[in-house]
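Input: a single structure, listed below in structure tokens.
For this depiction, one protein chain was excluded, whereas all remaining protein chains were kept in their positions.
Here is chain A:
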Amino acid sequence: MANQDFSLIFERGKKGRTSYSLPEMDVPEMDLDNEFENCYVRSDAPDLPEVSELDIMRHYTGLSRRNYGVDSGFYPLGSCTMKYNPKINEDVASLDGFSHIHPHQDPKTVQGAMEMMYDLQASLSELTGMHDFSLQSAAGAQGEWSGLMMIRAFHEANGDDNRTKVIVPDSAHGTNPASVTVAGFEPVTVQTNENGLVDLEDLKRVVDEETAAMMLTNPNTLGLFETDIMEMAEIVHGAGGKLYYDGANLNAIMGYARPGDMGFDVVHLNLHKTFTGPHGGGGPGSGPVGVTEEFVSYLPKPVLTKKDDQFVFDYDRPASIGRIKPYYGNFGIYLRAYTYIRTMGAEGLKKVSEYAVLNANYLMRRLEKEYVLPYQQHCKHEFVLSGKKQKQLGVRTLDIAKRLLDYGYHPPTIYFPLNVEEAMMTEPTETESKETLDGFIDAMLHISEEAKNEPETVQEAPHQTVVKRMDETTAARKPILRYQK
């Protein structure tokens, strides 16, 4: 890539250059400045770019070439389910009748949109074995939080005000305990046992009359199915607590098992993971929440329902936790998920999980020859390797990740979960072919050889990227968070 221009958009263009094409001023103009006190009329224009339309296209095309997505190559980022984003989904989301409709239009004029949402709610309920779904949550984290708020409302409605604690496994993603705090609860950690599963004895020890809920993902963040799930449900329910399902890992079990059948009371799903909503460079996502029947009255409002063949938004929900987002959530992402579910059907979605699990196990068995595999059983959609053997050679997991960039791959999630030393959490997804997996395996095995024979090649990686390793310490110590002339 010769002739690269790394300029900021503010450093491009020239004073006086424009690229807008605004509608014409076809009404008589009035004196605006008279209407406002002087201090309300902006004295200097904000320093936005002064560029031509081609400047913009060159700039952002340049940026896109310095970025890496699923369409660029293999992206086995564990727990993020970086599967292919189907193109028909994007086309559907761009239809005028979906993308250019206003949330406050009379429901009679948006029945098509509401029908899609209603149908999606029903599909998600069926897939998870839950009674009902609210689509409103903007992302997984907001789904967790609103789910916990419903559990809080449930306990409060039962006069159970002392339930202030939520149990979270030590392998859980940091979002879980953060959501617990934001919902006004206190997190309590339960340990993982030597098999990578929740330690039942420890669970019995931490559960008590203050337990509001336990949060769990199944399969867990190690990619392992929590085989004692029914016992766990019994322990938590027996103490009067509720079971919360973090749906980050649903891609592993569609058609094989449903959270609702495992005793979960409240679940959230990430439509941008399992259901192919594109990750967008960090969002927007969507985190619908499903509940059992006893939680239906607590769902965020408004609730989409059907009355006399008409879809309506029901605001008359006195027990609801309230509104968690303006309007009805990230509708644009529902369209993608819905299109995907309709493309795959029950049969296709079961195959998705089958192949996601097959791909992960194949990758795991090939890589365990050179990398430490802390938990030996079959995995589900993802697995966690440890780089501790390579660490003894002076090569850290971070170095391996950076070296993978040279081979053209996005690395796995690293240093997570926290209970595995030098962790590499790898999730290939079902949309990757065997050739792609084999290529990645070759690269990983090659890096392992490099670690033995020429460790500096790995330690000093990446060598092929547009920039080298970044000085993150200075970035945090003396933050520069905006451009200044």
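Operating definition for what follows: contacts are C-beta pairs under 8 Å (C-beta built on N, C-alpha and C of every residue); 3 or more make two chains touch, one makes a residue touch a chain; residues count from 1.
Everything below uses one rule, namely that contacts and distances are computed from a predicted model.
Enquirer: Please identify the absent chain by the protein name in its UniProt record; candidates are "CidA/LrgA family protein", "Probable glycine dehydrogenase (decarboxylating) subunit 1", "Maltose/maltodextrin transport system permease protein" or "Sugar ABC transporter substrate-binding protein".
Expert: "Probable glycine dehydrogenase (decarboxylating) subunit 1"
Enquirer: I'm checking contacts with the chain that's been left out. Which of A:99, A:162, A:193 or A:376 qualifies?
Expert: A:99
Enquirer: If the hidden chain were put back, which of A:240, A:332 or A:374 would touch it?
Expert: A:332
Enquirer: Looking at the whole complex, which of A:205, A:306 or A:434 touches the chain that is not displayed?
Expert: A:434
Enquirer: Taking the full complex into account, find the residue in A:225, A:244, A:295 or A:371 that is in contact with the omitted chain.
Expert: Residue touching the chain left out of view: A:225.
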